[in-house]
Structure formats: C-alpha cells, structure tokens
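Right, chain A next:
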Amino acid sequence: MSAPLFSTVNVDELVKVYDRRPVVRKVSLELKAGELTGLIGANGSGKSTLLYMISSLLPMTSGSIRYGAHTYADHPDRERLRGAIGWLAHQPFLYPELTAVENLQFFRELYGSSIDLDGVLDDVDLFEARNQRVRNYSRGMLQRLGLGRVIIKNPTLWLLDEPFTGLDRQTVERFMKMLEATASGDRLMLLVSHRMDLVARLCKRVLILSRGHLVFDGPVESEQQIQQLADERF
Partner candidate 1 sequence: MREMMMRHFTLLTVALVLTVLLSPTSFAESPPMKLGVPKIERQKERFVITIPVLTPEKSDPGKPRVVDREPTSETKPGTKKPSSGSLTMQASREKVSGMTMLVLAYLFIWAAVFGYMLFLRRVFRRQERDLAELNARLRALKAEKS
Partner candidate 2 sequence: MTVKNPYLRVTLAMFHKDFMVEMRSREVLLTMTFFAILVVVVFTFAFYVHGDVSRQYLPGVFWVAIIFSGTISLLRTFERERENDCIRALLLSPTPPSAIYISKTLANIVFTLVMEACLVPIVVVFFNVGSLPDPARFLAILFLGTIGFCAVGTLFSAMLINARMKAVLLPLIFYPVIAPLLITCVKATFSIFAGGDVDQINRWLTMALAFDMLFIVLGLWVFGHLVGEG
C-alpha cells in the first residue's frame, strides 16, 4: 500500500458552464480521508460533471479544487496526482479482446504498480476466470474486474460512479463487501448512485445536487431519511 498523496479534497465555489448553460453552480464541499461520501441527485443535476471535474479530467469554468495543499494546475507532480485518482464507473474501462490477466497486466504496467495479480484476482473473486476473454464476461464479473483495476492502481481518491448498475442483488452484496474491505482509513471515497438504500448503508454523509446547486450536505442515518430529503430537494 503506497502512502496517500493527500488527505482532503476542497472544492470551492466550483462553476461549470457548458455552451453558456451553467451545469454546476458554485458548489463548495470538502472530502476527508476515511470517509465514504454519497452523492445523489436527479438525472442532469450535474453529478457526472462534478465528478469529472474532481477527477481533473475536465477544466472548470471558475472556482477551484484543491487536493491537499495544491490544485491540479499548480501541483508539482501532475502525473503523480493523476495516478492518485481512481475512477470506477459502470463502464469498466477494460479491453474486451484481452483476458482478465492480460488486462490487469497492462494496467499494472501503465500504473507502474508491482502488486501481485493473483492476489488481486482472488480479492475480486475472478481467479477461476482469469484466462477468459473479457468479452465473454457477465456484467457482474466485468464490474468486479473493474474494481480489480482500481485496486491495482490503489488511488488516494476513489470516484465511484454508479458502480452498481446492472448488478444483481447477490453481486451487489459481494461488491459492497469488497468495497468496504478495500476502503481503508486513509483513502477518500465519493460514491455516486441512484440506489438510495445502498448509499444509506455505505455512507455516513450525503451530498445532494439539484440543477447544479449543492442543496444538502450532512450526515444521514437511514434510507427513509435520504428518500425524504431527496423528495424535498430534488
């Protein structure tokens, strides 16, 4: 386990305007290490855009994001910063023509990691299927392999964008266990999902976006509470 690169992410008055249409409107928030934060909002509320900006792949119109002490622009080692941000979306970012092992081997080279692949494959429960082409994988297996890819990267900041889409109940359970196991105390995690129940179970803190505004930022206890908040604020 490499040491985390930063322990907080500070988003300050973040604005993103697409085609002169504001998508994210002056959003300010803070992510802390060891905390799994949920982000919910209706379709088109700006969640993905916010996530993209936090991932450093999308420049903002105004405002700033600080990773620890630095923003992306003035970071002394941008490559290392990019390497410290992991993204797991419902597309797994894998090559269907290659086998699971080949995929992971490639990403291990890319990320410059020296982790033991068999261990990772074991972690995500794909050791048996490691020599199958990813093309033939089921949705759940793909998603798990995607998680394996992020584990290899071992990022400081985890961005989980709808990781449960298309997974059946059982797989979701297994997936969540893996997530909880991998999320050690010094990592930052942001989970975007439509599944209020899962957000309620996994996250102590929830952010709600509505039409680009951050309308709620606070602790939640139960699914009903989130549901109620969502009904009020969406």
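Simple rule for what comes next: contacts are C-beta pairs under 8 Å (C-beta built on N, C-alpha and C of every residue); 3 or more make two chains touch, one makes a residue touch a chain; residues count from 1.
If you want to know what made the cut, all candidates are chains of the complex that A comes from, given by their letters.
These numbers were taken from a predicted model, which means no experiment stands behind them.
> Which candidate among 1 or 2 is in contact with chain A in the complex shown?
So the candidate in touch with chain A would be 2.
> Using the touch rule from the top, collect the residues of chain A that touch candidate 2 in their complex.
55-59, 79-80, 82-83, 85-87, 89, 91-98, 102, 106-107, 109-112, 133, 149, 153
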